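All protein chains but one are shown at their positions in the complex.
Right, subunit A next:
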């Protein structure tokens, strides 16, 4: 049932390690257009060419149905088409539409303007409204935007509105969740086979559940609010096969940074990124523990990290095939029935990349681009001013457990201000209650305190994207920051001259301990 990689393809896998790179050229990889990246060197595709297309004539197979990838199948089902091909534009039924405090008000404005002041949303149970971006601030407009969401939700009787009223104490708000993408997953809104659209580029995060999830703008969202439909162009799929045993010093963040560094910030433009392979199936921060429930939670969060940064490669969506791990995670979280889909064995992929994960090393993305990849150990002379651990990308429970692991292994205190922003209330509670393996029962929060980190902050998007001036941990002066977030373009965390090194939670914690960009093996091995 799970999408399989043919034996022949496996046998001919090349390895993605730098040292083994010969002059592997991108013969089959045609996605690079002239001037597609600021890097002038030719893209070195360290992978096998895409599998040859099956040359069988349709008549010979006896079946007229074309083999499709997961993404194509999801869009076909959502548009009630028996089959479709990349490049086609189709109207799809949307299963869930998400919006937040930054784009919600604009979306609502368009909805009312186009459908009428008294218009009703197409389905009050399929709209999920999650204030999360600019919450704990005294900025009046930001606060007003949450009020706009509330007014709309009350007027429309929106079922899922994760409201916040008391900004001085996030815990006083029982409905409030925090970062939208993590909340969507935790609240059971992500289901295999479905179409989820959100007014945020990291909506692709949900692809970890084997669904089609992508970001859209206010106008498109306003349209969906009224009709429940969206016009989407079917993307071809690039398949990433990740095999090999995951070293104990690597996390999913390292894998996706590796990939983005490989294909560039426009390498997956208009394409779907499908992640398969033995590593993906068993991604697990706490591999030493055999308790299945905890492992599946860990797996899903790591899969989310992978899919989260698909947008940073220009990707339209990312997908991980659903499996037992997914189903177990969803138990008790959703009562909506779902039906997973999987890429056909004969599905045609735009190209294939293969990685032997066991040979990879911790990486960072240097300023000022997510594809400016470098080995963490090669940046050890970069002095830093602060570390930030948070966001949908790197502020989940597993991310904090990972950081705690490094602090625990060191036993020392951080040398720079270290900011911790749990993504949601649930994550915050986990940080304060879950025991860290090997610590003798200590919680993450205790370990963080002993290491001299800042107290974990109120859950929200925080300083990942700067925000209003009074946002916690915002970079208001030029400085160097190692961050578990997703973007490091100029000004991303506030100051235009700030320098951001994107990294895994392991690398971020290690760097906090030394005051320099640091390979976590210095502490974990």
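Things to note:
Following the convention adopted for this analysis, contacts are C-beta pairs under 8 Å (C-beta built on N, C-alpha and C of every residue); 3 or more make two chains touch, one makes a residue touch a chain; residues count from 1.
Just so we're on the same page, contacts and distances are computed from a predicted model.
The complex appears with one chain absent; UniProt names that chain "3-isopropylmalate dehydratase" among the candidates "3-isopropylmalate dehydratase", "Dynein regulatory complex subunit 7", "WD repeat and HMG-box DNA-binding protein 1-like" or "3'-5'-exoribonuclease".
Among A:74, A:96 or A:142, only A:142 touches the chain left out of the display. One chain of the complex is left out; on subunit A, the residues touching it are 33-38, 80, 88-91, 102-103, 105-106, 108-110, 113-122, 133-134, 139, 141-142, 145, 148, 199-201, 203, 215-220, 223, 226-229, 231, 233, 265-266, 269-270, 311, 314, 316, 369, 465-469, 487, 489-492, 494, 496-497.
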